[in-house]
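After this line comes chain A, so read on.
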Amino acid sequence: MKDYSNSCWFKIRFGIFSAVLLCIILILQELSKNGWVNQYYLHILTVIGMNVILVSSLNLVNGYLGEFALGHAGFMACGAYTAAYLSTQLDLTGFPAIIVSLGAAIIAAGIIGYLIGLAAFKTVGDYLAIITLGFNMIIVNAIQNIDSLGGPRGFTGIPKYTSLFSVAVCLLATYYIFYHLVNSNFGRLWVAIRENSLAAELMGININQVKNFVFTIAAAFAGLAGGLWAEYQQFITPRSFDYIKTTELLVMLYLGGTGSLSGSILGVTVYIISMELLRNFLSFNPQLVEMRMIVSPLILIIIMITRQSGLLGNREWRWLRPAEAYIPEENITHDSVKN
Partner candidate 1 sequence: MTALKIENLSKSFGGIQAVLNYNLELPDNTITGLIGPNGAGKTSIFNLISGIYRPDSGQVFLNDKEITHKALSMISRSGIARTFQNIRLFNQMTVLDNIKTAFHRRAGYHFGETILGLSKFYLSEKKIDRESMEYLNYFGLTGYKSEFAKNLCYGDQRRLEIARALASEPKVLLLDEPAAGMNQVEVEELIKLIRKVQKDFGLSILLIEHQMPVVIELCRSIQVLNFGRLIASGNPSEVISNPEVIQAYLGEMEPVI
Partner candidate 2 sequence: MNLLHLEQLSIAYGPIKALHAINLEVHEGEIISLLGANGAGKSTTLRAISRLIPVLSGKINYKGKNLLEYQPHTVVAQGIAHVPEGRGIFPGLTVLQNLQLAGWTVKHKKQLKLNYESVFNLFPRLAERIAQSAGTLSGGEQQMLAVARALMTNCRLMLLDEPSMGLSPLLVKEVFRVLREINKRGTTILLVEQNANMALKIAHRGYVLENGRIVLCGSASELMQDHRIIDAYLGAAKK
């Protein structure tokens, strides 16, 4: 039988894939500077990339852990404002500035996520949804009241550090981490809690601790996406991180299907591209462009009624599946179980 081969199996494939992807992106970026590739396409790809980070981190909580959290945009705001503030205040430029600001964004959002999780996971179900949403509103409201962050007018003058390339690097890193997490003991515990929290608890799992752990990770990655977003848009306002953003994330998540990393990629891609296509397709009539705004909720409703697990609920594309379990040789005796 194969022995250690499948330990490298994913890493090799992933490495090759990343290298190819990043090369293509570098070439595209160069080409776009000369105007050979439309900037608009790169913009769409960048938006997709950032949203995939957001949606897949939300997927950890809402999909794998099975809790209904509604405040993800709040963590994005934490990251965005942390990155924005640091990148304008610190005396750094270029690569170190990106690392410091994004790192701080991750940590800030993670800490806030952890603290909120401490309070929020005292409740479950609908109440958890309400309470996370409440924290989202409070974060947004708090930012509105901090003058040094621009208050309700927004934060301007953020240097543009984010490019398609850096988004791609962050996305690949996110996926590498998430892939290992969901296919490890950590991820199995999350799904176990989702499937039957009582049985999970009776296997010795400290449910609240695990839940808060997932929540913190998800918040941290939302912070990363927020930081990327701030340094891409160069201008952020508190309003862009309220429940409307959360709702949009939920739509993409459930479109793709929960409990599946591939689903998150697919959901975001399908949603954003179809929105853009609709915009272009209907552009001959400005009235009709707005029609896409009714089309997207209709799609969501239809998907929920006809196909409740989304496009790829709880299933993965082959290349994101873990290696097949190692089958022991026949000579293993029953006694060996005892040890």
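Simple rule for what comes next: a residue touches a chain if its C-beta (ideal position, glycine included) is under 8 Å from a C-beta of that chain, and two chains touch if they have at least 3 such contacts; residues count from 1.
The candidates were selected such that all candidates are chains of the complex that A comes from, given by their letters.
Everything numeric here is computed off the predicted structure, so don't read it as measured data.
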- Between 1 or 2, which touches chain A here in the complex? 1
- Query: Which of the residues in chain A end up touching candidate 1 in this complex?
  - Reply: 4, 6-7, 10-11, 176-177, 180-181, 183-186, 188-189, 191-192, 194-196, 198-207, 259, 314, 324-328, 332, 334-338
